[in-house]
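With one protein chain withheld, the remaining protein chains of the complex are depicted in position.
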Amino acid sequence: MSGNTFGTLFTVTTFGESHGPAIGCVVDGCPPGLELCEADIQLELDRRKPGTSRHVTQRQEPDTVEILSGVYQGKTTGTPIALLIRNQDQRSKDYGNITESFRPGHADFTYWNKYGIRDPRGGGRSSARLTAPVVGAAAIAKKWLKQKFGTEFKGGMTQLGDIAIPTESWAHTSANPFFAPTADQALIARLEDYMDALRKDGDSIGAKIDVVAQNVPVGLGEPIYDKLDAEIAYAMMGINAVKGVEIGAGFRCVAQKGSEHGDELTPEGFLTNNAGGILGGISTGQDITVSIAIKPTSSIRTPRRSVDKDGNPVMVETFGRHDPCVGIRATPIAEAMLALVLMDHVLRHRAQCGDVA
Amino acid sequence: MSGNTFGTLFTVTTFGESHGPAIGCVVDGCPPGLELCEADIQLELDRRKPGTSRHVTQRQEPDTVEILSGVYQGKTTGTPIALLIRNQDQRSKDYGNITESFRPGHADFTYWNKYGIRDPRGGGRSSARLTAPVVGAAAIAKKWLKQKFGTEFKGGMTQLGDIAIPTESWAHTSANPFFAPTADQALIARLEDYMDALRKDGDSIGAKIDVVAQNVPVGLGEPIYDKLDAEIAYAMMGINAVKGVEIGAGFRCVAQKGSEHGDELTPEGFLTNNAGGILGGISTGQDITVSIAIKPTSSIRTPRRSVDKDGNPVMVETFGRHDPCVGIRATPIAEAMLALVLMDHVLRHRAQCGDVA
Amino acid sequence: MSGNTFGTLFTVTTFGESHGPAIGCVVDGCPPGLELCEADIQLELDRRKPGTSRHVTQRQEPDTVEILSGVYQGKTTGTPIALLIRNQDQRSKDYGNITESFRPGHADFTYWNKYGIRDPRGGGRSSARLTAPVVGAAAIAKKWLKQKFGTEFKGGMTQLGDIAIPTESWAHTSANPFFAPTADQALIARLEDYMDALRKDGDSIGAKIDVVAQNVPVGLGEPIYDKLDAEIAYAMMGINAVKGVEIGAGFRCVAQKGSEHGDELTPEGFLTNNAGGILGGISTGQDITVSIAIKPTSSIRTPRRSVDKDGNPVMVETFGRHDPCVGIRATPIAEAMLALVLMDHVLRHRAQCGDVA
Partner (left out) sequence: MSGNTFGTLFTVTTFGESHGPAIGCVVDGCPPGLELCEADIQLELDRRKPGTSRHVTQRQEPDTVEILSGVYQGKTTGTPIALLIRNQDQRSKDYGNITESFRPGHADFTYWNKYGIRDPRGGGRSSARLTAPVVGAAAIAKKWLKQKFGTEFKGGMTQLGDIAIPTESWAHTSANPFFAPTADQALIARLEDYMDALRKDGDSIGAKIDVVAQNVPVGLGEPIYDKLDAEIAYAMMGINAVKGVEIGAGFRCVAQKGSEHGDELTPEGFLTNNAGGILGGISTGQDITVSIAIKPTSSIRTPRRSVDKDGNPVMVETFGRHDPCVGIRATPIAEAMLALVLMDHVLRHRAQCGDVA
């Protein structure tokens, strides 16, 4: 109940801190018989890892994963799958100046007040580095869902600061350093310039990310509290720096009339998808569409007013290596969270209602 | 795991359907020694109950609550508190025409596909009527939090369709039928006219609700998956008809720079509250501020295309009694969910870290 | 986490106190489509109810059950099933003398010390009366398991004080007031005489109960902590007054050699059942056999030394109406707990491994 386990039937229990010896997780509840090797997991970890462009943190972590258990002769056995990633490029001295004071907008303040002790090296447990084990665990879920239902996860950045990015095709996201779903090179150049200027200023910026699950079976979700959308909201808001979550029409529904919002049905299927693939908390079989708002990184070089742990006023500047826009690397993380929610709900559905159609 | 229990340490397990004999809940984990009587709970139920103005459903339900257990000589004993509300004004015949077909935008379709059976009377389990037991349970949490920390919950409607409603004071919300936080009578009249026209049209409309928790202790929230904001998002997105959730700056953070978003600290406290009272998933002690988007009611008189359960095309009009804007009665529900989340996290904090400061 | 919910996927959340207005439970996770009516549940409640012979408490409770939710047109819908039983024959004045002092061997002392408040009327929440809702809930599980796998539950008293009762046939248990699995009328008469003498003495006595589940599917149980035998031990030790639990050979295995204890297998099946139907925490498909030790009732008329809540020495005699041997009515309760454990594990198995063979 200390909040380090994600999921109820397909569970991921993570451990580790940004600058500790290792990070990792234990994945429990995986169906037996799935073919699985480290390369399956590495593939997803590589999409998230730091240091892949000048626009993200320059910390060099290969994030090489080792499977410690749960796989025998290349197949899952139904027992827990432990994943281990050794940290390699810690530079804890960069954090010397914030061990005693609190970065505005950062978890420094709250960890200190909650626990009376905190590991300040690289943000400790509150670091976005801890999304790596989750992305690893989700690689297992993605593989199983793909084989079972053909489910696929797509996503990308649809806004950076006040620059809107149109969603032309998810296929474009791997061709630029922003996971931008566009082939518009002028727009990509504009994003590059924006980020370069921002980095020079020692500032950071917010972003909006959209993710989609395709080929989702109908019937997933447990009303009335573990609704599929409620669990997605929980998963997404739990990602570092997220401040808003929308399903389907999201906040646009405020100004919609019922005659416009409600997706009409024909024998050929739904005519629209304002629902974002979920009605009454249960999947409709349409694409599940989610948007999230990601706040600007709190660790910036710009000096800001704060207090130290004794309550005295200080000015705080953060050195160390940071993503100036945490949104840039957020796409594989958001996909991972969505995959984990769906995987969990497939198992939950099977428990009460038998196998998923 | 079938999703009918809310919370982990202060749990609310609800039961009932819109037109069944009764609805209710079992509240478990309440600290012993709290003075509690039915009037404490009735007070909150009366804020939510139907039939209080012409703008909401005309179903007449007094929602009279009976405490069946857990209280001895006027005090909670630490054992489960069961709340029972008998349904009184069912008119199931009004639903005859939708027992075999699916309302666009409604859970009809998904319940049928998930369970292979559904209770169509008044929406069965998927009805917003099921928020009553939760509001009742939250009355207990509110009373305890008020006594222990002085915590208070406020909220109101801040947008109806495309009519924005400025938040002047939460005190105004009890003086109009919309929970609008304004004393602007011209604006209230405009809302009344809007709703009257809508009702005549047989249509429905979305709304935006803001809720705030004041006097919240610092340190609540369990990183890294049961973050306070993640749990609030789960609670809010789980309310019927909610499609979006924001904490603090919400989607505004997308266009914010770090130097603007991060709330500076002085020895006197935070200077701003873009965080919405939560950093790293843990409460800062500031007000917790939440916004939610509520979609328009799916049960409308306007005829719409749909299919029946055999997949044949039909036109669906909904009779029965419905709220043309479910957002109108949503304020006490959103307050209730926020109160339940905070109550749960106080107990979770005490478990690991000892009593809350 | 306050311990009032039994099970993980098929959950039973109970409420109520011995002398409160009502007792009951919410059953969540029941598969949809099961035919269910109140008579199905009443049948099992009647096997457990008080007042059926002179050897048990004379409190007159019809234990009439009302289904409040979760059933539509005679079938379960997959939503929570609430069961309500109104208390009718409370006589709280009989407990006047123990409101301030603690019965030796009773939960009076610990409830007071844990919660700082207790409902002393009839033992409050700690009363064995609270097994009624569980027996009701288990009736649903039994019906489903019977239909799905042909699973049946049998049990009876195999020892009363120092009188051993041979297990001739479970069919005999309904023909005598002790659930004794024997047709030996001389032995039954001896049990009657023993109980009559005990009642005259104002004393109480322990008993041993055996229960068996037949036609259990192979593969139920979740290693390595929610083993089927671990969960059975938890369920049985949680019944009021139980002090010991054995599976299969139980304590006899201490003196057994491996060459004797390990049940040999042939193509026709196992040759013996020292395992009690469980190996490595997973069901083998053999009968599951369980024995439990039930202590003598702590509420006796014999005066005993104790203290009051201020720590002063007192002599305690208990009036009120009590079972002189709580073991007599324990058979349907132990069957119920076993049924709930198996039901839960069928659902758990389905979640991870798909449908049960």
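Order of writing sets the labels: A, B and C. Residues in every chain begin at 1.
In the analysis below, a residue touches a chain if its C-beta (ideal position, glycine included) is under 8 Å from a C-beta of that chain, and two chains touch if they have at least 3 such contacts.
Bear in mind that the values here come from a model prediction, so they are computed numbers and not experimental data.
Within the set A:Thr52, A:Thr79 or A:Thr302, the residue that contacts the chain not displayed is A:Thr79. Within the set C:Thr110, C:Gln147 or C:Asn215, the residue that contacts the chain not displayed is C:Thr110. Within the full complex, the residue among C:Pro31, C:Gly206 or C:Gly320 touching the omitted chain is C:Gly206.
Across A:Gly29, A:Gly136, A:Gly155 or A:Gly281, the residue that sits in touch with the chain not pictured is A:Gly29. The missing chain lies against chain B, touching residues 1, 9, 29-32, 78-79, 223, 347-348, 350-355.
With the whole complex as reference, residues 1-6, 8-9, 14, 102-111, 113-116, 125-126, 130, 159, 161-162, 198, 203-208, 218-219, 221-227, 229-238, 242-267, 271, 274-276, 278-285, 293-298, 300, 302, 304-307, 311-313, 348-349, 351-353, 357 of chain C touch the missing chain. Interface with the hidden chain, as seen from chain A, comprises residues 1-2, 4-5, 8-9, 11, 13-17, 20-24, 26, 28-29, 32-33, 66, 68-70, 72, 75, 77-82, 84, 114-119, 124-125.
In this section, only the chains that are shown with their structure count from here on.
Farthest chain from chain C, judged by C-alpha centroids: A. Chain B and chain C, compared by their mean Cα positions, are separated by 39 Å.
The distance from the centre of chain A to the centre of chain B, with each centre set as the mean of the Cα atoms, comes to 27 Å. For chain B, residues touching at least two other chains, in rising order: 1-2, 4-5, 8-9, 14, 114-116, 125.
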